[in-house]
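To keep things clear, I will list the structure first and then write my remarks on it.
Apart from one protein chain that is not included, each protein chain of the complex appears where it belongs.
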Amino acid sequence: MFSHIDETLINALKEDLGSGDVTTAALIPEDHVSEALLVAKGDIVLAGLPFAERVFQLVDSSLIFKSLKREGSRVGKGSIIARAKGKTAGLLIAERTALNLLQRMSGIATLTNEYIEAVRGLNVAITDTRKTAPGLRFFDKYAVSMGGGMNHRYGLYDGVLIKDNHIAAAGGVGKAVKLARASAHHLLKIEVEVNNISEVKEALSAGADIIMLDNMDVDMMKKAVGVIRQKKSGVLIEASGNMNLDNIREAAETGVDLISVGALTHSAPAADLSLQIRSV
Amino acid sequence: MFSHIDETLINALKEDLGSGDVTTAALIPEDHVSEALLVAKGDIVLAGLPFAERVFQLVDSSLIFKSLKREGSRVGKGSIIARAKGKTAGLLIAERTALNLLQRMSGIATLTNEYIEAVRGLNVAITDTRKTAPGLRFFDKYAVSMGGGMNHRYGLYDGVLIKDNHIAAAGGVGKAVKLARASAHHLLKIEVEVNNISEVKEALSAGADIIMLDNMDVDMMKKAVGVIRQKKSGVLIEASGNMNLDNIREAAETGVDLISVGALTHSAPAADLSLQIRSV
Amino acid sequence: MFSHIDETLINALKEDLGSGDVTTAALIPEDHVSEALLVAKGDIVLAGLPFAERVFQLVDSSLIFKSLKREGSRVGKGSIIARAKGKTAGLLIAERTALNLLQRMSGIATLTNEYIEAVRGLNVAITDTRKTAPGLRFFDKYAVSMGGGMNHRYGLYDGVLIKDNHIAAAGGVGKAVKLARASAHHLLKIEVEVNNISEVKEALSAGADIIMLDNMDVDMMKKAVGVIRQKKSGVLIEASGNMNLDNIREAAETGVDLISVGALTHSAPAADLSLQIRSV
Amino acid sequence: MFSHIDETLINALKEDLGSGDVTTAALIPEDHVSEALLVAKGDIVLAGLPFAERVFQLVDSSLIFKSLKREGSRVGKGSIIARAKGKTAGLLIAERTALNLLQRMSGIATLTNEYIEAVRGLNVAITDTRKTAPGLRFFDKYAVSMGGGMNHRYGLYDGVLIKDNHIAAAGGVGKAVKLARASAHHLLKIEVEVNNISEVKEALSAGADIIMLDNMDVDMMKKAVGVIRQKKSGVLIEASGNMNLDNIREAAETGVDLISVGALTHSAPAADLSLQIRSV
Amino acid sequence: MFSHIDETLINALKEDLGSGDVTTAALIPEDHVSEALLVAKGDIVLAGLPFAERVFQLVDSSLIFKSLKREGSRVGKGSIIARAKGKTAGLLIAERTALNLLQRMSGIATLTNEYIEAVRGLNVAITDTRKTAPGLRFFDKYAVSMGGGMNHRYGLYDGVLIKDNHIAAAGGVGKAVKLARASAHHLLKIEVEVNNISEVKEALSAGADIIMLDNMDVDMMKKAVGVIRQKKSGVLIEASGNMNLDNIREAAETGVDLISVGALTHSAPAADLSLQIRSV
Partner (left out) sequence: MFSHIDETLINALKEDLGSGDVTTAALIPEDHVSEALLVAKGDIVLAGLPFAERVFQLVDSSLIFKSLKREGSRVGKGSIIARAKGKTAGLLIAERTALNLLQRMSGIATLTNEYIEAVRGLNVAITDTRKTAPGLRFFDKYAVSMGGGMNHRYGLYDGVLIKDNHIAAAGGVGKAVKLARASAHHLLKIEVEVNNISEVKEALSAGADIIMLDNMDVDMMKKAVGVIRQKKSGVLIEASGNMNLDNIREAAETGVDLISVGALTHSAPAADLSLQIRSV
């Protein structure tokens, strides 16, 4: 299938390969064949396997890749995740790009899953943000969903989210919500960021579909949720701002519907994975 | 100047902007003007400022961007790093992409600098690896250098690095080194990975220019350094494998010339930066 | 500004210019200078002027282009719309591509405006569809908005629109609406296509945000509008299917909120415009 | 085969799909299979079928597409033109792009064929112009040929056509023709536009290979044809300017060899075609 | 101006620069300024200067480039052709790409000019062929024209040239010419390759516009020219096949109109040019 995915993978392969793998060219006979095992070196949630497979195919379409674990599943240290077989040169050229992708994506999925565990039992969704690595938004957001998170809008084009700067330019929360409703196409809801209870009320009156409580402390969040639930059904409430594993459960317990967490994609440490290649 | 840099930045802008910023289109008058302040929200080493500036220019060439801090310098919490001024719509469209880049790069520079501090006073270089985010190698490696680190080879094309799989296929450390020397062009040195003292000796005999001690414990590293220094001058020694801020000083004290650290680029948490926009 | 727009314009210029304009190369001295007048040869609503200007700039950045009429305005036969001046060779190379764009876009804007006139006084929006020329969606939709129409979703990515095939696969209107609500991100509304009053009710019960009356006759449309307005406020109603200038007012009078018209973009005849070039 | 065709089709698919089909992702199970029937909803001349097939293949190479009607043939209302089968998600994603292409191309072929019918029995060719949709020249011209029309030059690069502006810059019809002959490569003929009988004679004297009668009334066309036929054999005569279905036969009866009609590609209404998908 | 030219130049710069000029980065201070003189080291016909200038601009738009000799002129050994001034780093990065282009193009122009000199006084054009370096056809053909040669068709798309394989498939010279006339658009002439006098006559009868005498010896060429000139005026005659500086005058004296020479573009030795850089 045509897609941006291949473009990103090929771009990553090209930046690594450049004018050629001088070490492999010198040392690996053209017909030398190996098997490579993809092994988890820690306890992780797996994400990125289909794209890793695609990396191997792009390098050498005759390589055989077999996934042994399910995307999105939790995998214990030492588990063999996949097996690739074919010409050694291709395996070596694909190795680092495939691992870089898998380590990043599984790192994001694993961290996301920790947040999911932290709010277990509560009726709240954990969502990502647009704070993704430049050029890797699809992969980052896909990894969040593999970890159990929910995706927020993909970009500036598929969701209206009115922030403080928009509000200032428009002349207030209420005016901003109404302007947005008049301009955005009818399939888009209107979400607006608020900083205090007065803005919460203004947003409600103006007909906001979703209200984002930005950087509020827990007490104000509780109060805001109360005001909204009382006044109008069907309005979604999102909490946002400096959420971490220590404070997220408390935030979730205020009754908000969603909590967005930038760290999922901008600060997840890489998952530890390795590729073990041996001649066959 | 022509370059891959613009392609990467434009690609990142496009994935965020898609068919247009529906919120800004609805709310920001075309001629509305603002000033944006780039502010550090933590103590960081700054990296990526010229590229952030370029993001603003690519969105709207009439935006004026002024850096107030020096790339690579340490910047305290609350510092104003740069000031951008011009049409509000452009500032808002550029905001997230510029921040995503700066937060990642400054995060890498800041972490790198912690490693540099950890080995202060010792004659050792801290280098990155090829464990970078797919498509962002240039930016990741540039950030390492801003943090005081040294760049290892850029990819498979500009350096010979013989790893265990190459050695297995070639039939031993010595054979591999000799094959590489015969094949790679004369401007490239030969680095070989070794796992024990016997391989160290074989590498030396075969004429390796650089010897990488892979995943050795400190005792074996010391012994390896001793063997190499005694036998041959001019050979560089690199330590590699699971280096972290706790163990790097001890490793450095063994007398190796370089230590490569994957975490610099695959696990650096984002630096905390924000863009504050206000009408003018 | 970076954009897909330039890519499309350059692509159009390249398909016309190929390896060079052999006639101009033979006949027009390099320093020959002309003035070109863009003239309306019929009564039209103008759309595409900024892109026509960009075409001239892409061919020769020293050409001076001055718009004399406002984008989106109605322009009478014989009106001079814009004036371009500079090297004759550049004017001649840009001419056809600029005109092809303007004629298509002004044709769409003019036709859209006829629909707007046809429903004048009624509280209904005329929207486009995804039935645009391949590769020209942005330009086609922009032209609709210049003609006074409203844009529907841009593509498959920025709006949920459940059609009969989705319903069949999901097992009914109600199930489909609920599945969509559970899966799409929270900033997107759910629109569903219905064919009869029973489906209208099912859609309402399932919580559809927008109901599209597909190919209904006027009587059924009236009945559907009645059912919806009675049961639930805030639900938008769209009419769709074989709308034309003869039947649109009657459809609008049923009280629907929006009517989508494929012909706006797939069957608008070109507006008649010409470029008159003379030496200066 | 490598080609610009795929680039155009992929571009069209991308502008529709963007970051993904949110409706299909929510509602269609990954392994759901359907059959799609492409049906004519009016009497049309078919054009674009191989490209529609390619669209389905680009979306999902496992889709099976079978044409039931011949490209270029006339197809009656209700006819099944092709059958596609495979995963429902792929069929739905390809549907609109394939239809947009087919509707435009068949619209052009159908209109062209009306012109062909209008001059039936006369020895005249109906040709297209360069007035095509930006980026779609290949498809537009191909559709004209499917409708029985003849293609004029593809662009500025593969034919010399001297227009009034060239003549003015060169200093007259005769001078222009001679300059063109001296400069263009020897495989290209020289066509020149003339507005009156005096220019016809000048063009003949200068050795023009083809003479285009621009916007002449029927009487002057007859006279021009007479002058040319008498003076010189082998010279082709083209009529051009505001030709439509009402006046083309009269123009053709003047004895010209070709008549070029801009409307074929800039004002053809879309052919009415639909894709009916059902689960299997 | 948009063009394929920049794409080719950037591509050439990228293949040389890759991830960066490691030598210049190490040794040249960022603000170091130099002047570079482009010097002829032999007697050459100059071609490519505007493109060399563009290379410098693409590397660093602040470099100042001043041509001192005219494109297409003959330049003696030691002549200073151009002067560039600005940052040393940019000059060094642009140097090799600019020189590679200039040396190739001036080599072609110089060789072409030797052929022109060899037929001085005869009424014959020397033309190139499609035997150009892959990807460099525009540059190669431009260089031929700078050397005084004439360009043949640019590619397969802008001229009909019937070769032996086409003739075999079509069933004879006459049939082939007629088929081509019926199919190619009316602005293209028909050229056909012939191998003997019988084919010459067949081509004439069928109405070929241009006859190419392929690999004939001088006697047969003379006879062919006689037959053609006698039978029909206005038919052009091209000679082709293994032409070199030793035999071209004799071929030209047979009275043919054009002689095509593959060696102009596939075997021209590089012109000797150097860039002398000195600090200022």
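Which chain is which? They are A, B, C, D and E, in the order written, and residues in each are numbered from 1.
Heads up, the rule we're going with is that a contact is a pair of C-beta atoms (placed from the backbone, for glycine too) under 8 Å apart; a residue touches a chain by one contact, two chains touch by 3 or more.
Note that this is a predicted model, so its numbers are computed, not measured.
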Checklist entry - What are the shown chains that the omitted chain is in contact with? => result A, B, C, D, E
Next on the checklist: Among E:112, E:132, E:240 or E:260, exactly one should touch the missing chain; which is it?
Outcome noted: E:132
Checklist entry - Any idea which of D:115, D:139 or D:154 touches the chain not displayed? => result D:154
Checklist outcome for this item: Full-complex touch with the removed chain, picking from E:47, E:125, E:160 or E:248, is E:160
Checklist entry - Since one chain has been left out of the picture, which residues of chain B touch it in the full complex? => result 150-154, 157-161, 185-189, 191, 210, 236, 238, 257-258
Item to check | Chain not shown, touching residues in chain D | outcome: 1-2, 4, 138, 154-155, 157-158
Item to check | Touching residues (missing chain, whole complex) on chain A | outcome: 10, 13-14, 18-20, 58-61, 90
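The criterion applied here is as follows: only the chains that are shown with their structure count from here on.
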Checklist entry - For the sequence-identical pair chain B and chain D, what is the superposition rotation angle on Cα atoms, to the nearest 5 degrees? => result 180
Checklist outcome for this item: Cα centroid separation, chain A vs chain B, in Å, comes to 22
Next on the checklist: So the centre of each chain is just the mean of its C-alpha atoms; given that, what is the distance between chain B and chain E in Å?
Outcome noted: 46
Item to check | Geometric centre distance via CA averages, chain C-chain B, whole Å | outcome: 46
Checklist entry - Which residues of chain E are in contact with two or more other chains? => result 18-19, 154, 157-158
